[in-house]
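Here's the structure we're looking at; comments come further down.
Let's turn to chain A:
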Amino acid sequence: MTPALELADLRKSFGKTEIIRGVDLSIGKGERHAVIGPNGAGKSTLFNLITGRFPQSGGSITLHGTDLAGKAPFEINRMGLSRSFQITNIFPKMTVFENVRCSLLWSLGYRYNFWSMVGRSRALTEGAEEILEQINLTARRDLPAGVLSYAEQRALEIGITIAGGADVIMLDEPTAGMSHSETDYIVDLIRTVTTGKTLVMVEHDMGVVFGLADQISVLVYGEIIATGTPEAVRANPKVQEAYLGAALEDH
Partner candidate 1 sequence: MTDQSTTNASKSAQGVRAGSMMLALTPWCIAAVALLVLPFIFTANSAITIMNQMAITIIFALAYNMLLGQGGMLSFGHAVYAGVGGFACMHIINNDAFFSQLPLPLLPIFGGLFGMGLAMIVGSFSTRKAGTVFAMISLGVGELIAACSVIIVAFFGGEEGISGDRTYGLPFLGVEFLQQIEVYYLIAVWLMLSAALMYLYSRTPLGRMANAVRDNPERAEFLGYSARWVRFYSFVASGFFAGIAGALFAINYEILTEENLNTTQSGIILLVTFLGGVGFFFGPILGAIVFTLVQTVLSLQTELWGFYLGIVFVVTVMFFPGGLAGLIMMHVPAMRLGKLSVLALPYLRTLGAGFVGCLGAAALIEMVFHVRHASVGDHEMTVYWTTFDSHTVLPWVLAIAATVVGFWIARATAPSLAAAWSEANTADGGQP
Partner candidate 2 sequence: MRTSITLGLATALTLSVSAFAAAADTIKIAFIDPLSGPFAGTGTNGLHQYEFAADELVNKKGGVLGGDTFEIVAFDNKISPKESLIQLQVAIDQGIRYIAQGNSSGVANALTEAIQKHNRRNPEDRILFLNYSAVDPALTNDKCNFWHFRFDANADIKMDALTDVIAQDDGIKKVYIIGQDYSFGKAVAAAAVRFIGEKRPDIEIVGNELHPIGKVKDFTPYSRKIVASEADAIITGNWGADMLGLGKSVLENGYQGPIFTYYAAADGITAAFGETGEGALRLVAEGQINPPANDRAAAYYEAFKAKYPDGNISQARITNVIEMLARAIDEAGSATDVVKVAYALEGMEHENLWGGTIKMREVDHQLIQDVHIHAHTDDGITFDYDNSGYGIKVENTVSLAAMDSETSCKMRRP
């Protein structure tokens, strides 16, 4: 079975600095995979490479067996990969409902359609309302997204990310900057909305990682030093050294 996402010797340099130094990673279908690592390890860069935000310097990325080299973000998205952002990235001036509806448009086949009315499509409205229900924002439906609370915006961001029906979901630090109760709420939310999908996430909060992920990869200085089940990674001495060491230095 082809893996959902496969990275082979992926490299990225900015100028002379090599940030990603040969990453090999294979993520199977339906797997929940977390990438962890100390600050500056290159986690976000890795994300941006996969989603086509930056071009890679070397190596390859394949999604369901198709090479993604040179593809623009929107093309990658159409192939069934969707992502969220570390810094909340929604359409702040539009209503919550419209945010979700916009993210449904392409997957429902509307493409660059300028002859049908979004308001008249039952599929769009119901689809969007269903997503709102899932992310518990039905009550906020008609508010501009920009006025929501931070946790609500994060929930909306996840809603937008999954709305398109992509089967590979990538979440960049979905719980960054949240309180404990909010984090628990979001973790539950992620678990429900990504059922049956491939999930790739970068996360700092170990609680979240160990609660959600089936597989964990540890990225340190642009290289993956370990991959395995949470228990295996937790027990790996290299991880202990690199990760805890760095964490200790931080504090």
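In picking the candidates, the idea was that all candidates are chains of the complex that A comes from, given by their letters.
Note that in this section a contact is a pair of C-beta atoms (placed from the backbone, for glycine too) under 8 Å apart; a residue touches a chain by one contact, two chains touch by 3 or more; residues count from 1.
Note that the structure is a prediction, hence the values are computed from the model and not measured.
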item: Complex member in contact with chain A (any copy), out of 1 or 2; value: 1
item: Chain A to candidate 1 touching residues, read off their complex; value: 51, 53, 72-74, 77-78, 82-83, 85, 89-94, 98, 101-103, 105-107, 110-122, 125, 142, 160, 164
